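A protein chain is absent from this complex, but the other protein chains hold their places.
Chain naming follows the written order as A, B and C, and within any one chain the residues start at number 1.
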Amino acid sequence: MKIEETFQVPTSVDRVWDFITDPNKIASCLPAVQSVQILDDRHYEVVVKQRVGFISATFKIHTEVLEKEAPFRMVLSNKGKTIAGARGTLKSTDTIVLKAAPDQSTEVHVVSEVTLGGQLAILGAKLIEAKSKELFVEATANLKEKLGGRSAPPASAPVQMH
Amino acid sequence: MGKFSVIGQSVPRLESEEKVTGQLKFLDDLKLPGLLYGKILRSPHAHAKILHIDAGQATKLPGVVAVLTRDDVIGNQAYDSHYGPILKDQTIVALDKVRYVGDPVAAVAATSPYVAEEAMELIEVDYDELPAVLDSEEALAENAPLLHEKIQKPRQGFADLSDVGHVEGTNICNHFHLSKGDVEKGFRESDHIFEHVFTSPAAQHAALESFSAVASFDSSGRLTIWSTVQNPFVIRDQIAELFHRPLSKVRVIALHLGGGYGSKLYPKLEPLVAALAHKAKRPVGVTLTREEVFLTITKHAAKIYVKTGVSKNGRILARECRVDLDTGAYAEIGPRVSKKSGYTAAGPYEIPNVLIDSYLLYTNKVPAGAFRGFGVSQSNWAHESQMDIIARALKMDPLELRRKNLLDEGGEFVTGERVHSAAMMECLNKAAAAVRWGTRSEPASKSAARGKGLACLIKATITPSISSALVRLNEDGSATVYVGTTDMGQGSDTVMAQIASEELRIPLDQIGVVHSDTDLTPYDLTTSSSRSTFHMGRAVQMAARDVSVQLACMAARLFNVGPEEVVCENQGVRPGDNSAPSLSYNALLLKNFGIKGANLIGKGTVKTRSTLDNGEHVTSAFWFAGAAAAEVEVDRDTGQVRVVRYAIAADVGKALNPLFCEQQLRGGTITGIGLALMEQLVYQGGLLINPNFLDYNLPRFLDVPEEIIPILVERAHPEGPFGAKGLGETALIPAAPAIANAVEDAVGVRITELPITPERVLSALQQKQEEKVKKSTLSRVS
Amino acid sequence: MKRAIQVTVNGGVHELSVEPRETLLEILRGPVGLTGTKLGCDQQVCGSCTVLMNGLPVSSCSVLGVDAAGNEVLTIEGLATDGELHPIQKAFIEHGAFQCAYCTSGLILAVKALLDQLPAPEEGQIRHFLAGNICRCGCHLEILQAVRSLLQQSQQRKEA
Partner (left out) sequence: MGLRNFEYIEPSSVHEASRFIAGHPEEARIYAGGTSLLLLMKQGIVRPAYLVNIKKIPGLRYIENGNSTIRIGSLTTHHDLEVSPLIKRFVPAIAEVEPEVANIRVRSTGTVGGNLGFGEPLTDLPPILIALDARIKVADQNEDRVIPLEQLFAGYYETTLKPNELITEVQVDRMAPHFGLKYMRFSVGSDKPAVGCAIGVRLDPRTGTCVDARCVLGCVAPTPLRVREAEEVLKGKPFRADLAEQAARLASQACSPLSDLRGSEQYKRTIVGVLMRRAVGEAFRRAESQSAD
């Protein structure tokens, strides 16, 4: 499943870059983060608890920074496995592209390619995908807010179902 | 009718009472003393290198007796790592890499299934993911990731498959090519050319009984395996090779099976369970969960291209077919499926120019293998759908078009050989008549429409092959039949008993049957390809006659007549001229041997050949011939298709047990309807997302037509027992095209992708409506 | 932690000690020793594991043993009396209502529930009632025939 969104923040590209390359800061945008552990500047481990109704899953996600072209482009690879709750795996590649916009603002383009595996995907791949989309929208909204963007409710992201 | 006593009678299955009282034992109902429970850890990735496996924690869990990983398999002196019936591309557990989501990576044997499951979760595996091949197109793409490098073949392969093989450096597991005449010339001479692509998805056999296997080594190293298997002799052969043992040191036993449909052929769990038992030094059993069954074997997904050249009066002059079959991660029996699919890809028609290419392709998905119909249902879906497209274009009755081209008695098959004992025309005519072809009935509601469709089929049986049987006349005059044919519900035990009963003039209830024990029953290649009645039935008949001859010789001495003058009847003998009173078999044996306890053993062997003495090639020892006619009702608003009535005619040679024949036809039809309308395995990336009965829909009572009319055409086959031949796969094969043809007849849309879901029908209807609107707007404009 | 339960199976009382996670099916096939009830889909979809609990059909694969405590369970083994087959069993044989018979135990009990619950069902009602029992060999029409013959028998009994 591919999810993407583009939005503007009234912050300079360099500041946005500093924010998104700080694991603690970027992780703080993810809903329901339980812990962030920095292994080195390219690898970190995030524990996230997610739920659909009473079904919950706690993922331990290994994130690797695959590409870093300061201050414009970063590609992250995430691989996770549940450590509590529903059994499943999660894999995603996130690409964040920054573009300088007028008035010291920045256009942020985020693309996430998410694949779920295991029982979670079998239970209701589409249901979970819908949920992932919600989370993505929430995460980008948080990012926007923390970078001083308009905190208006996020426009619904285009979702491509495969 | 009067000629036979039990042949031609619909006698119930010998084991009927055990079946309705729950007493019949399936494999998982039995427990060996000291049995350990095995569970399998499977790959979560479609394609990945295994970097590291740590089973330390699992081994320490109380109750765990053995954990099997590649570390046990690599370099093990007791057994090899690789096996496979045609290509040795499978390993006991994954070695260097995994090739599909579900590929076995490790196995645990423990004192309880719960412990084994817990232990599995403690095994740590690190993977490095590789790019995966997800369908046949990707498999053929340039620079596609390769699933397998170099593949070895078993020491002695199958006689019919000496020519198959992996094309090294590609994902082509097998390529089958067949040609006759000159297709290009044929197309040039044609008035119309039709080209279409049809697809058929992967599907599940869904036998209700899961796969089970139990392995036990005795102190001398003899290995006994109980398994849910249709062809125990193939398993014995594979295991003996794998474990470096002579055949005499491996015993494979199959009980009654809870359905097979092709799924329970060839090694599945046996190599892994045997290796686990070897390590645990105790008997180990594994029964798969339903989800694991889905991850074990499937029906081949197919993409079929058909190009047909036709004269304006409806003669097919040339046909070119290309069948791409997705065989998943391992070859299994795929190469034979691609061959069978290829042979009949042009259909049951006499066509002067034919070119067939069938490609079998490796992908990172669940392996595909035999499925009732063996690749023929996929190619039949294509050519029988196209027949109706052609008829419609030529404004011909589809029945007429088929009649005009049909391969009937003495007709020339694609291979150049003459087809005999296959009453194609009679089947077609009878099936059409049964649904009152040419008439239209009223739908139940205004939004619905009804239509009818036909489809014909031809299929080959595995040739050459061997079946042997023993019949033992017991000292009391009863008899026991020993056959390697596995009864999986089709009723083979009963039919074999009927044959012996008829030949020996012994009441049916005094015939016992021992089946599928490689130590007790003589060799049989396989219970598949609808071959058992023809091959094993004939072998039993020969074995029974062997006993009759022995009895006649014995009696002749006593009666002082020639053996040919001895009459066997009522479980006894008498001289033909009634010069002496009749003697029961029991009394005859006593008299002859002078001591209680003597019995007679008769043997019979049937071996079919692929080349006759005159050099003529034989593709099939007998041909399945059949035709189906479906009547459907389509809801124009929802696209939902309901099969209202269905007729299926099959040439059975001679119906030894008409009830069983009819059950095969009705049952095959119902599975065929499932595959036509609702069944498909759905993948998301490499992950199968409907590996269970909640999400994989099977035909239910609500989906079964009001009426299924089985039509038994009896054109005696000269080599079959009493003229009989096989029919088990006949009904399933033509179901999908017959239904699709009926859908077009009802609402005028052509579906080329299976299954024919309501959504596909509705979107075709909507598209047709849009085109109509466009046309009428255009005509108004002009 | 194991719990002591008492279940009546085919009229016989069983005192058992079970783990809460053990299903009725596991208990029947294990400690009770009756293997006529089969595991099929493990999801209450296929009906192979059907037994009657207090007269009603349930999926024994999805009933916890602890929850079955105190109840009366009828399995396929309890249907024939004194060696005489139950009329449903006879009808299944007579009409060829099975091939492999892996589904048969469950189907026979489903048919028993059907006959107990619906005195004069229409064809559609019968099909709906049995829709949750899968027969992969495809003996549906033979089973329907067996059901119709049983209904006829009971009709005749009523008239007599």
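The rule is simple: a residue touches a chain if its C-beta (ideal position, glycine included) is under 8 Å from a C-beta of that chain, and two chains touch if they have at least 3 such contacts.
Note that the coordinates shown come from a computational prediction; the quantities given were computed from them, not determined experimentally.
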{"item": "Chain not shown, its touching partners among those shown", "value": "A, B, C"}
{"item": "Residue of C:I27, C:V63, C:L115 or C:C139 touching the missing chain in the full complex", "value": "C:V63"}
{"item": "Contact set of subunit B toward the excluded chain (per top definition)", "value": "113-114, 117, 289, 291, 637-638, 640, 674, 677-678, 682, 689-690, 694-695, 697-700, 703, 757-759, 762-763"}
{"item": "Subunit A residues that touch the omitted chain in the full complex", "value": "52-56, 84-87, 119-120, 122-127, 129-131, 161"}
{"item": "Absent-chain interface as seen on subunit C, which is shown", "value": "1, 3, 19-21, 23, 42-45, 47, 50, 53, 56-59, 62-64, 66-67, 110, 113, 117, 125, 128-129, 131-133"}
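In this text, only the chains that are shown with their structure count from here on.
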{"item": "Geometric centre distance via CA averages, subunit B-subunit A, whole Å", "value": "48"}
{"item": "Subunit B and subunit C: spacing of chain centres that average the CA atoms, whole Å", "value": "30"}
{"item": "Centroid spacing, where centroids are CA-atom means, of subunit A and subunit C in whole angstrom", "value": "51"}
{"item": "Contacts with two or more other chains, residues of subunit A listed in rising order", "value": "none"}
{"item": "Shared interface positions of subunit C, touching two or more other chains", "value": "none"}
{"item": "Contact set on subunit B toward subunit A in their complex", "value": "44, 101, 291, 684-685, 687, 689-692, 695"}
{"item": "Footprint of subunit B on subunit C - complex, ascending", "value": "21, 29, 34-43, 45-46, 48, 75-77, 79-80, 85, 89, 92-94, 96, 98-105, 108, 126-128, 130-134, 136-144"}
{"item": "Contacting residues of subunit B [partner subunit C, same complex]", "value": "10, 12, 16-17, 19-26, 28-29, 114, 205-210, 256-259, 261, 289-290, 488-491, 659-660, 662-663, 666-671, 692-694, 698-702, 704, 707-708"}
